[in-house]
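Before any comments, here is the structure.
Missing here: one protein chain of the complex. Every other protein chain is in place.
Chains: A and B, in written order; residue numbering restarts at 1 for each.
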Amino acid sequence: MITIEQLITRIEQRQPIINKAEIDAEQLRHEFSSIGSLTTADNKQLSFLADPHYISSLSRSQAGAVLITADYRDQVPETAVALVVASPYLAYASASQIFAQDSELNGIHPSAVIADSAVIGDQVYIGPFCVIGDHVQIGARSSLYAHVVVEANADIGHDCVIKSQVVIGHDSVIGSHVRLHAGVSVGAEGFGFAPTRDPSATGWERIAQLGRVVIGDHVRIGSQTCIDRGAIDDTVIGNHVIIDNLVQIAHNVRIGDGTAIAAQTAIAGSTSIGKRCIIGGAVGITGHIEITDDVTLSGMTMVTKSIKTAGSYSSGTAAMPTANWRRAAVRFRQLGRD
Amino acid sequence: MITIEQLITRIEQRQPIINKAEIDAEQLRHEFSSIGSLTTADNKQLSFLADPHYISSLSRSQAGAVLITADYRDQVPETAVALVVASPYLAYASASQIFAQDSELNGIHPSAVIADSAVIGDQVYIGPFCVIGDHVQIGARSSLYAHVVVEANADIGHDCVIKSQVVIGHDSVIGSHVRLHAGVSVGAEGFGFAPTRDPSATGWERIAQLGRVVIGDHVRIGSQTCIDRGAIDDTVIGNHVIIDNLVQIAHNVRIGDGTAIAAQTAIAGSTSIGKRCIIGGAVGITGHIEITDDVTLSGMTMVTKSIKTAGSYSSGTAAMPTANWRRAAVRFRQLGRD
Partner (left out) sequence: MITIEQLITRIEQRQPIINKAEIDAEQLRHEFSSIGSLTTADNKQLSFLADPHYISSLSRSQAGAVLITADYRDQVPETAVALVVASPYLAYASASQIFAQDSELNGIHPSAVIADSAVIGDQVYIGPFCVIGDHVQIGARSSLYAHVVVEANADIGHDCVIKSQVVIGHDSVIGSHVRLHAGVSVGAEGFGFAPTRDPSATGWERIAQLGRVVIGDHVRIGSQTCIDRGAIDDTVIGNHVIIDNLVQIAHNVRIGDGTAIAAQTAIAGSTSIGKRCIIGGAVGITGHIEITDDVTLSGMTMVTKSIKTAGSYSSGTAAMPTANWRRAAVRFRQLGRD
């Protein structure tokens, strides 16, 4: 159980509790088991009003405490402690981490295969059947769950969480406080081939990928996402980049600090993405272009040229009844006539 | 070898063989080694006419038996036994399972790492290098192939088939008769972050995902598909849901019973899909919307708003010669002018 006092301490790592002075000693001792939405939370649950759309649920909420902006604090029911902050959503994020039951992970499982030349920091956890190659370095307090493969010469920072069945290719550099979810592939060979078209020989000559993947600090990468090594130079992921599941980051892509990328997006080779961009799901970005800082791309946008001005961009057409769509698609096709 | 008698028994679990009384004892003993199409099947193969488009292949077919509707039974050649059913395609599906050579899987491989507190049912198979966490429950006759990781407190029903390198996150609940193909990720942490945008600190505050993934009975999930755990509440997959490869199901998505989802589709967070929907490949569905029951979405449809009426929906434009497409795309862009 977590007290309000503990919650406040965690939340204030990011932002002040504006009404802290008004919370009395008894309220500070109130205990919480988890987090709930305004409509479902009970007295032992913390809730929050992040989006004013849900204001109608506030007055009847049974939550034990509510994270809320100053604008709505008067509407918090008497049974709940109001915790007033500038960003209730950020406060909820901070509080959520206290309730996560991370398993206690200790030591190095005897089944792991670890090269003698690997350098493993203090309090590192290495799970069953991990394979750690020559000259790998793993920083203090990093955890590798079951079946993680780290090839030779990779360098992993401290306080990383690397979930099961991640593969990290040779010479990859991964910062600290990085989270890689199940099945991520970092540092596989990029998709580089030169056509031969010699009828008597192979169709494609493979280009060995001599660059690395270099990932900054506080990066999060979702399940099954692939980040390929560079051809000559490196593929580079900045600090505080967050990437969802099933994303393709091709060789020599560069992603600026703080950019977020949703699931199923594909970024082709040698493209450079700026800082603080928000890239929706299933976006496709062609190769060898540049997208400047602070660009938002809505889901399924197709980007075929560089974007030089910050702002929001979209493409595509939205779902309509199929019979209507057939007519619209035919008329779109007619637009293409000479 | 499988006799017609055995085939009939299996097919009649789903639908009657309409002309069963007319099949004589000699025909019942006819033996089959496999299934073939009308054009390639030989006398030891079963075939079927599911789509009248292929009727022209029927009269010359060498198949030993043909699953067929009453409408076409007169056209079955004399060398083949006609098996008359309402749905030949369903009968083919039923029959196919007899011919699948499932390997015999027994026991628990000595290399598996299984927590003492895990509860393993009767006749469960656990393959090499599986890792089973604390308090995991696995129901009778379920099979876990090589390299399956099941984190603490997960609950897996009976008669499941879990192929190699599946990762099941902690506290996940999986029903019975569920099939998970190679590399599936169930219960990884959802993609939830609150922006901080504090220039001196991290760009994103992680939202610990406190919900679970709950999967019903008779569900099928294809290779590399990701189903993330919920933020507060659970991500829920209904009974009889079938999902193809490389699909993204974000946190707090809910999918109704009997819905089918083809490969590369992405469903963003907190969206709810109804029952008996048919979702094509590479569809993108935005977050926080509802799609009602019995909706069909054709491949690559972009869904940005709730769909409240059953029916078929589509979007996008189809391939045309690139020169024409360039003109059409320019004219589409002009439609966006003030």
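Quick note on the criterion: a contact is a pair of C-beta atoms (placed from the backbone, for glycine too) under 8 Å apart; a residue touches a chain by one contact, two chains touch by 3 or more.
Fair warning: this is a prediction, and the values are worked out from it, not measured in the lab.
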item: Selected residue (touches chain absent from view) among A:Gln224, A:Asn239 or A:Thr259; value: A:Gln224
item: Full-complex contact with the absent chain, from B:Ser223, B:Asn252, B:Ser270 or B:Thr286; value: B:Ser223
item: Touching residues (missing chain, whole complex) on chain A; value: 111, 113, 129, 131, 133-134, 147, 149, 151-152, 165, 167, 169-170, 183, 185, 188-189, 191-198, 201-210, 224, 226, 228, 231-233, 246, 248, 250, 264, 266, 268, 282, 284, 286, 296-298, 301-305, 307, 311-318, 320, 324-328, 331-332
item: Hidden partner chain, residues of chain B it touches; value: 14, 34-37, 40, 87, 89-90, 92-94, 96-97, 99-101, 103, 109, 111, 127-129, 145-147, 163-165, 179, 181-183, 218, 220, 222-224, 239-240, 242, 244-246, 257-258, 260, 262-264, 276, 281-282, 299-300, 316-322, 325-326, 329, 332-333, 335-338
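By definition in this document, only the chains that are shown with their structure count from here on.
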item: Inter-copy rotation, chain A to chain B, in degrees (Cα atoms; steps of 5); value: 120
item: Mean-CA-position distance for chain B and chain A (Å); value: 27
